[in-house]
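These notes are about the structure you will find just below.
Here's a slice of the assembly, chains where they normally sit.
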Amino acid sequence: MKFGIVVFPGSNCDVDCYHAAKEVLGQPTEYVWHQEQDLSRFDCLVIPGGFSYGDYLRCGAIARFSPAMEAIARESERGKLVLGICNGFQILLESGLLPGAMLRNNHLQFRCEERHLRLENNRTPFTNLGEVGQVLRIPIAHAEGNYFIDENGLAELKRHNQIAFRYCDEQGRITPESNPNGSIENIAGITNRRGNILGMMPHPERAAEAILGCTDGKLVWVSILKWWGDIHA
Amino acid sequence: MHKLHLELQSLDSATAMGLKPQEYEKVIEIMGRVPNLVELGMFAVMWSEHCSYKHSRRALRQFPTTGARVLQGPGENAGVVDIGDDLALVFKIESHNHPSAIEPYQGAATGVGGIVRDVFAMGARPVALLNSLRFGELDSAHQRWLFSGVVAGIAGYGNCLGIPTVGGEVYFNQSYTGNCLVNAMCVGLIDHASLAKGKAAGVGNRVILIGASTGRDGIHGATFASEELSEQSAKKRPSVQVGDPFMEKLLLEACLELIKDKVIIGMQDLGAAGLTSSSSEMAARAGTGLELDVARVPRRESNMNPYEIMLSESQERMLLVVEPEKVSIVAERCAKWGLTATDVGQVTDDGLLRILDDGEVAAELSAAALASEGPVYSPVGAVPAWQESVRCLDYSTIKEPQDLSEVLVALLSTPNIASKEWVYRQYDHMVRGDTVILPGSDAAMLRIKGTQKGIAMSVDCNSRYVYLDPYTGGAIAVAEAARNVACSGAEPLAVTNCLNFGNPEKPEVFYQLNSAIQGMAAACNALNTPVTGGNVSLYNETKGQAIYPTPTVGMVGLIEDIEKRVTQGFKNEGDTVYLLGTTHDELGGSEYLKLRHGLEQGMPPQLNLQLEVHLQKLLVSAAKQGLLRSAHDCAEGGLAVTLSESAISGSKGVVIELINQGALRLDSLLFGESQSRVIVSVAPQDNAQFELLCGGHNVPCQTVGKVQGRSVVVRVDGQEVIAKTLGEIQKAWREAIPCLMSQ
Amino acid sequence: MWRAKIFVTLREGVLDPQGQAVRSGLMSQGFKAVSDVRIGKYMEVTVEATSIDEVSAMVRAMCERLLANPVMEDYHFILEEVQ
């Protein structure tokens, strides 16, 4: 399975995602410069975290116009997988590939810490090895992860089972205290309707090796590989 | 461009720029004529304390600067030490105190930007940031504004760059009320082959300026940083700069690509004194001259004259020297990253820095004179009149507290000891995916992908000790930084330091500076950790009142097998807890004395360097043999606080039985800050081997208890003196700073 | 030459944590008369154009495409002719 890690000026979790795909999963992986127009050679495109274009206007607002994002929209229509992490999630929202928008964290500070997530939907290419209700420990690191969507949009998300992860406490309870940023209904990650695009604020690449203190994030990476293996079996 | 009258300048304008009369005379002597405005301005910034170290240079020579691992000592943009496998660490610490006092967010942010440029100017990939911060007490709204602004600024810049901020320290003390300290340290990783130098070598080579355009910001920033903060400084306010971390990220990536492609002959960042210092230093190092045409420098503001362009301290700029045929490669690379690269001049053979303004000579002066022939003074030192009296401490007047549990809780919630999570959770400390010991242990550690190795880092200084006794305090700063690194299982390798002091022209301040350097040097020699660089920040005074002398020490270390790393938290129920080292009746300078008795007095704890060396060797070798489950150095708050911190970090209780029999006061025993002590925990099956090892290293080692239960319990001679649940101590420790900050 | 003064504000119903923080900051500084604070962005864009209609269309397009995110923000602007 071939992974492409998209690099914008200002991306900075590109190295981490490359390492996860290449070394942890052991799959062929390439960096993709944001000006590339043809991404058809990849099976999964990862939009990593960071501060594309400095995040100066709104996070992801400028990156979405890049040729690579146009190519990603095309590839996703063809059923390829797209994983947007942190800034990658923000870019997916700005580009309209996922619904909603991202506001400043309600406490206004950047937060980097481990968080608990409840897996809400295991019928996606990114979560198929998990159980619904399973609690994962995965770090967050962002100042703008306060997910916002209007009421109708939220109802749509739920109707189509698009909520992938919610912030929760150690026991899996969705509580206000376990919400690190004010995100609506503790949403931490969503998919598109088709399920082949996932955007999430927590960083699964930072929790994919024992030496980093936690391997819960590996579930996302290994699920991707399993899904691909199943359809190519 | 607005033309400048190149009239010759009198003594009056020299004084206005901060030069002393004899320095003005010296300029005339060097030039053989009277300087014009541009020339005089260039001398004034380069001969400021900040750039020329004129009051500190002689004293700095007392540091040991060589060693088997030192690839680059002081004199370049950053120090370099070998870590084997053809790899090296590049690291340095720098202050941004004055800018942060005026605009905390931008001051701290641009401080991070500056130190990061110093590291990648050497060709290294910056992999970690640390910082050392000092403010007044948090009961003032202004101090809270400074503290939160500085932390947000460091976060804003470092997070955007994608360099993890993995460690640091924060202290609050009245002496910093008018003068906060913000020191930032950066550590980079490099292959030996990629090491770049800040040299303008090769006559005929081109000089390329890349990155941000030049504005009027920070003109005379270097001289500003060398003056006391006063009402006057308020008027200099526009010299505050706004950082552009995105630009820096582009610059960083472009420069590293150019280094990788071997396109660069020499490279240097533009920091204090801007183009003036970078061009003169690069030429001086290579023994060449440079010719620059300021009319070609891309500007952000209109009508800038040569004086302003040469002195501007606009951030996020680098100066490169490349062969003429490689100029186009530089341009291409820069274009890829959206950066402007401008050919601004060339390397010459006459040793002169010739500044042209659209072809016309605007200044012509010796590069070496600017960069290295500045005045050097030998200030006189004198022990301050108050020194003896603050060292006196009459123990008989200090009442021993009744409720020691309550003292422990109070200590855990003083901001100097309380959890700094409020700070480091604002820093992305995990980006790049190599941080294997996160903030919250004695030292931070990163893995080096592709090897079994790890690097450990720490910054330390207890300035109250330095205030009470500069020599001992200086030595302790080095010893503690090294001890923190050793506690992680890594071997301490080398030191960078930032000397934050008051006005060195005052004999009592110079005494502090000089004695602290002597103490630091002694510790560096004993521990075999040479000094590879650093920075001096003097004139940290407001209204004539100097800060506590604060020589911040940044230490780097190496662990050969990262799987052998050690953290501070207790691990397993039933592990044996040992106290290494010896406790004396030493309450002087302790946090306890300040908190309970309102005293910042006494002799600081004494440091036995011999014991310190043995202790650190023991820690490294015990870690290597896999004998340590945890190790945590006894620092502020003493034994009781150290035990509590290990308990909190590991979420495990501890039961301690101490034998005292009247030997020490109970408050000394529990809260005194005797040096060279470490609390370790060891699995029961390894006890015998560990004790043997301690004996072999001549390190006093006492079994003091067991990891057990959900409380911290301390008994002395069978009598319970402390008993608190993990929940209680954790709450006190964790909530103190957030609580203060939410008022 | 024209200067567009553009205001981008959070849509009604979207929580404004920055505004709330500033409000409580003001309160704690003794400005008790403050009842509400909303924070937005203010941008000044200088453009070359021949007519006000042209500028107006251009600025509207900029806002729609880049300067505001319609999911959470509203915008309005004022145009001034400058030298």
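We call the chains A, B and C, going by the order they appear; numbering starts again at 1 in every chain.
Definition applied: contacts are C-beta pairs under 8 Å (C-beta built on N, C-alpha and C of every residue); 3 or more make two chains touch, one makes a residue touch a chain.
Keep in mind the model is a prediction, meaning the values are calculated, not measured.
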item	value
Displayed chains are single representatives; whole-complex counts	A x1, B x1, C x2
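Everything that follows uses one rule, which is that only the chains that are shown with their structure count from here on.
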item	value
Rounded Å distance, chain A centre to chain C centre (Cα mean)	30
Gap in Å, rounded to a whole number, between the CA centres of chain B and chain A	36
Distance from the mean Cα position of chain C to that of chain B, given in whole angstrom	41
Sequence positions of chain A contacting 2 or more other chains	none
Set of chain B residues in contact with two or more other chains	none
Contact set on chain A toward chain C in their complex	57-58, 61-62, 93-94, 100-101, 103-108, 146, 148-150, 182
Contact footprint of chain A on chain B as seen in their complex	152, 155-156, 159-162, 244-247, 249-250, 337-338, 424-433, 435-436, 438, 447, 449, 562
Chain B contact footprint on chain A (complex, rising order)	9-13, 15-16, 19-20, 49-51, 53-56, 109-113, 139, 141, 143, 203, 205-206, 211-213
